[in-house]
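Questions regarding the structure given below will be posed in turn.
Missing here: one protein chain of the complex. Every other protein chain is in place.
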Amino acid sequence: MADAAFHIVDVSKRYGPRWALARLTFSLERGKSLLLTGHNGSGKTTLLKILATAMSPTLGKLTVLGHDCHEGREPIREKVGLLSHASFLYEDLTAAQNLVVLARLIGMTDGEADATADAMLTRVGLAKRRDHPVRQFSAGMRKRLAVGRLLLKRPELALLDEPFGELDPQGIGEMEKLIAELAAQGTTLVLATHLVDQGKALTTERLHLEEGRRVEARA
Amino acid sequence: MTPAETVAQAPAVTTARPVRPGLFACTVILLRKDLLLEWRTRARLNALVFFGICTLLMFSFALGANAMALREHASGYFWLAILFASVLSLSESFRVEQENHSLDGLRLAPANGRAIFLAKAIGNTVLLWGLGAVLAPLSIAVFDLRVVMSLFTLAFIMLVGSMAISAAGTFYASIASNARARDVLLPILLFPVLVPVLIAAVKATTMVFEGDPMNQMESWLTLLGSLNVIYWGLGLVLFPRIIEDL
Partner (left out) sequence: MPSWVPLVLLLVPVGICLALPFKRDLLDKVWLVLAAEAVFGIGVGTYLALFSVPPERDMGEVVRIFAAHVPQVQNALLAVVLNFGCSLWFLIRKSWVADSLAESSAEVGLYLGAVGTALGAIWAKPTWGVYWTWDPRLTSAAVMLIYYAGYLALRRFTDNPDTRATWSAALGTFGIVIPVTVYKSVVWMKSMHQVQSSPETVYPQLVTAFRFSAIGFLCLMIVFIYQRYRIAQEQLKREVAPPEALGAPQGAA
């Protein structure tokens, strides 16, 4: 199991009277990339949140990057990056400050954090907006900054929830390039998206969910 | 997102990770972030101070212009003004975390849950203490109080009182900020547990202005101290459970 990026057995998640994930068993090798598809409410986001240990499964076992989630979540969180619907950004901090807080939390010194934040802002094309508060950002710019936040952690497993959402065609192209680079660097990817064509081009594996269960994709 | 910079970046997976900060260092980082947030939204901070002043002055209207009664109960009004303002500052400090689910971002970073609690509670303590530092001279002036004991004692009472309010308040605000009807829920949950704090802080503050003939100051400060131990202890144990497992 050591070479599995994640391995889940019988994982189920309950929201009150409804099971969002029902006895899902799956595993993904390190370095592979997975396309996660399904309709709204099929359990994609729930699965990503569980893999990121943002929430715990109601039932079932979960091993991410060799760590059992019941034995402590912090080792998993160190190595997993989640690009979620919510951007995790502080509206009243500037773009740079948002990145610096995260950089310091993962153990960089003040100097390193500043330098890394600047490099990352250049990389996602927000260098000119370095000192603008996030409140003034458009949806697309927030998405870029959120991606910068993800890249800054240099995750071994990157979980991308609708990375193309709220982006213009040019932004989608850039995002595709970026995901391809991540995969080329050896990062394991899980990509949940409705844009199946773009997703297929970027990934090697496929998992299609319907009502929290695995089904064979029709298309 | 230019490819040229990407190549310059070190390969993602192989490099050694920096050592994550411990509880203390993590608290310092988060506290700096919280204070920075407060500073960048200092217009809201000003509004909080004026809210406190406004509350203080409103008591004179509620009681009528009875200088004797106002002077007698001045420390009570002072602490009530801080208590009411604390509800605003506490719910605000969690609203900024809810806006883009930043709190989730913090715990996935990963930041220690206890460090998040400590940073929030210390940040609110600083805020309330600062508010007290503005309101105390004002109260002394408008209620015509005589400071019998040292101002240092008053500052110390304000500190332990603010600490107790902030510890319990951070705990309850973290729950209330997630629930519907959060604005009503926070005070009805928070004020009942703060009753002993209010009693002890008001009694101790009164002695600063009226003297302590029966030597009771020490027992009130002991009570405030033990309440602090209880609130900070319960907060440290329970807070990580609240923000996880959602």
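Per-chain numbering from 1; labels A and B assigned in written order.
The criterion applied here is as follows: a contact is a pair of C-beta atoms (placed from the backbone, for glycine too) under 8 Å apart; a residue touches a chain by one contact, two chains touch by 3 or more.
Worth saying up front: this structure is predicted, and the values here are computed from it rather than measured.
K.L.:
Using the document's definition of touch, tell me which of B:Ala25, B:Leu88, B:Val126 or B:Ile175 contacts the absent chain.
P.N.:
Per the contact definition at the top, the residue touching the missing chain is B:Ile175.
K.L.:
In the complete assembly, which of B:Val49, B:Leu138, B:Ile199 or B:Leu221 touches the absent chain?
P.N.:
Residue touching the absent chain, from the options given: B:Ile199.
K.L.:
List the residues of subunit A that touch the chain left out of this view.
P.N.:
Answer for subunit A: residues 9-10, 12, 14-19, 22-26, 58-59, 213-214 touch the chain left out.
K.L.:
Considering the whole complex rather than only what is displayed, give the residues of subunit B touching the chain that is not shown.
P.N.:
On the side of subunit B, residues 168, 171-172, 175-176, 178-181, 184-185, 188-189, 191-193, 195-196, 199-200, 223, 230-231, 234, 238, 241-242, 245-246 touch the unshown chain.
Going forward, only the chains that are shown with their structure count from here on.
K.L.:
Could you grab the centroid distance between subunit A and subunit B? Build each centroid from C-alpha atoms only and quote it in angstrom.
P.N.:
34
K.L.:
Inside the complex, what are the residues of subunit A that reach subunit B?
P.N.:
Touch residues, subunit A against subunit B: 52-56, 73-74, 77-80, 82, 84, 86-93, 97, 101-102, 104-108, 112, 119, 122-125, 133, 144, 147, 149, 153-156, 174-175, 177-178, 181-182, 185-187.
K.L.:
Please name which positions on subunit B make contact with subunit A in the complex.
P.N.:
Interface residues on subunit B, with respect to subunit A: 1-3, 5-6, 9-15, 17-21, 26, 29-30, 33, 36-37, 40-41, 96, 99-102, 104-112, 244-246.
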